[in-house]
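For this depiction, one protein chain was excluded, whereas all remaining protein chains were kept in their positions.
Which chain is which? They are A and B, in the order written, and residues in each are numbered from 1.
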Amino acid sequence: MEWEVVIGLEIHAQLATRSKIFSGASTAYGAEPNTQACAIDLGMPGVLPVLNKEAVRMAAKFGLAVGSRVSNRSVFARKNYFYPDLPKGYQISQFELPIVEGGQLEIQVEGEDARVIAITRAHLEEDAGKSLHEDFQGSTGVDLNRAGTPLLEIVSEPDMRSAKEAVAYMKKIHSLVQYLEICDGNMQEGSFRCDANVSIRPKGQGKLGTRSEIKNLNSFRFVERAINFEVERQIDMIEGGGKVVQETRLYDSDKDETRSMRSKEEAFDYRYFPDPDLLPVELDKAYIEAVRDTLPELPDEKKARFMAELGLAEYEAGVLTASRELADYFEEAAKIAGDDARRTANWVMGDLLGALNKAGKEIADSPVSAMWLGGMLQRINDHTISGKIAKQVFECMWNGEGDADSVIEAKGLRQMTDSGEIETIIDEIIASNPGQLEQYRAGKNKLFGFFVGQVMKATQGKANPAQVNQLLKQKLA
Amino acid sequence: MSVDQSDITKVALLARLKIDEADIPQYVDNLSNILGLVEQMSEVNTDDVVPMAHPLDAAQRLRADEVTETDQRDSFQALAPEVESGLYLVPKVIE
Partner (left out) sequence: MHTKTISQLSAALRSGEVSSVELTTLFLDRIKQHNPALNCFISITEAQALEAAAVADQRLTAGNGAPLTGVPIAHKDIFCTQGVKTTCGSRMLDNFIAPYESTCTARFRDAGAVMLGKTNMDEFAMGSSNETSYYGAVKNPWDQGRVPGGSSGGSVSAVAARLAPAATGTDTGGSIRQPAALCGLTGLKPTYGRVSRFGMIAFASSLDQAGPVTYSAEDAALMMNVMAGFDERDSTSVEREVPDYSANLDNGIEGLKIGLPKEYFGEGLDDSIARVIDAAVKEYEALGAVVKEISLPNTGLAVPIYYVVAPAECSTNLSRFDGVRFGHRCDDPQDLFDLYTRSRGEGFGAEVKRRIMIGTYVLSAGYYDAYYLKAQKIRRLISEDFRAAFEKVDVIMGPTTPSTAFKLGEKADDPVTMYLSDIYTIAVNMAGLPAASIPAGFVDGLPVGLQVIGNYFDESRLLNVAHKYQQATDWHLQLPKEFQ
């Protein structure tokens, strides 16, 4: 039997506000336990939530960026369940009337056609605290610093058909929220994570199979591996005569498997109802248009512009717009370099990303700034150095020896452009290689390269290759 | 509408309330009576009525995104039954 995989993602993006969604406590990561949990976050008696303006603006911004309808009226609801990391015994979320409805994104898996993934909705809610299960004999410790951090839960339609597509979609959203500056995207710190709803069905069948929900995936690699494991498990289950049960599962990255989170508790009954402490959020047209005006150039727009204006190939434009930092880096470098954006693109995608990758660094931590790289490329363009020498200059810059001009100066790497000086060297080389000269003149054309090599060697690579070619042709004729 | 013992057990579980077996019949009685009182609602036609969740038809006021709270862990945790290293402790939760 040929199986079709059906995946929907619920992505949780922590919004990059300074304070929490319903309180004035800080959202900064990494504080001592419970030092950023105020009375409201702790669900103390009598305290009340007041909604953060920025969280609303950021949600609206996301909605507009994916072509959603930003609701002029949305409502907060209570989702009721008991858990130690949920202080009030309910999570304030949105249920029937979310702030963002509809929308879509185009994704592309390498080597496949682009596909459109529909977004069902995105709603605002508060994050829970953290339970720490180690270190306390027989007890679990609860840290509520994270409780009340604003989350945007972005729910997709079950439109993805492979783990790779799920990853591509998640990466696309990850890039987008950073472009929009509404989430720092830090997956190690849990700022960006997802739940994956996975089911399978016989190819061609319309009805969806029973799904399982894999909770709390916090890396792209885990998303891919967890989904692949889950798909295999479901296929084995059905082909072995069993049935998939609807349940919540947890991915164990050490064992690379998912396992059931079945508890002894009853099936959940969240008893959603409108939170009486909060009134409906109303956003008028003027507000929504004002938010729209603040939208930055989005990845797809930027990609199109890089292709149209800078002459980049689709692949190059795609790589360079994958993150806002990289795109900004490239653009700044290209602007300084002056002309030939494709040369800048090649340098960024090749030497720079290669070196970063090797060093395990992010673009933001690059030892070679966009200004330095652009400065170096300017020196290639104005023939101060050759492309080959540039490799050496780049390495020096990477090692912290200063910008291109200082490296060129200090190491004397300036290209030789005085034709008289080059001619003298050529004359010497011709004189000391009479045999080769004879053979060349007898028609062995490929010896031209030999002479070029000799000249470059004698000038330590500093001679302008084009000039050398031209002069050699004259002298050897 | 009346409730039975299993409803009481289910609701007590959802609400995390320990109810003595012996008290269940009384809860069955009380809740059935209250629901009997509530039953009058069903006689009213509310087809075109918009539900009213708040007495005032107002919109949510929004707060500026500013950090206004300071660390009060010590005073808050003085109220807690069990804490260690700044954490609230509960019996081990197995995930």
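We take it that contacts are C-beta pairs under 8 Å (C-beta built on N, C-alpha and C of every residue); 3 or more make two chains touch, one makes a residue touch a chain.
Owing to the predicted nature of the structure, the values given are computational and were not obtained by experimental measurement.
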| item | value |
| --- | --- |
| Sole contact to the chain not displayed, among B:30, B:70 or B:85 | B:30 |
| Subunit A, residues in touch with the chain not shown (by the definition above) | 39, 42-51, 78, 80, 82, 84, 87-90, 140, 142, 264-265, 269, 271, 273, 276-279 |
| Residue numbers in subunit B that touch the chain omitted from display | 3, 7-8, 10-12, 14-19, 27, 30-31, 33-42, 44, 46, 49-56, 58, 60-61, 63, 72, 75-76, 78-82, 88, 90-93 |
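Just so we're on the same page, only the chains that are shown with their structure count from here on.
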| item | value |
| --- | --- |
| Whole-Å separation of chain centres (CA-atom averages), subunit A against subunit B | 41 |
| Footprint of subunit B on subunit A - complex, ascending | 17-19, 23-26, 32-39, 42, 44, 50-56, 75-76, 82, 84, 131-133, 136, 138-144, 250, 261, 265-266, 269, 271, 274, 276, 278-282 |
| Touch list for subunit B against partner subunit A, complex | 10, 13-14, 16, 53-54, 56, 58-69, 71-73, 76-77, 82, 84-93, 95 |
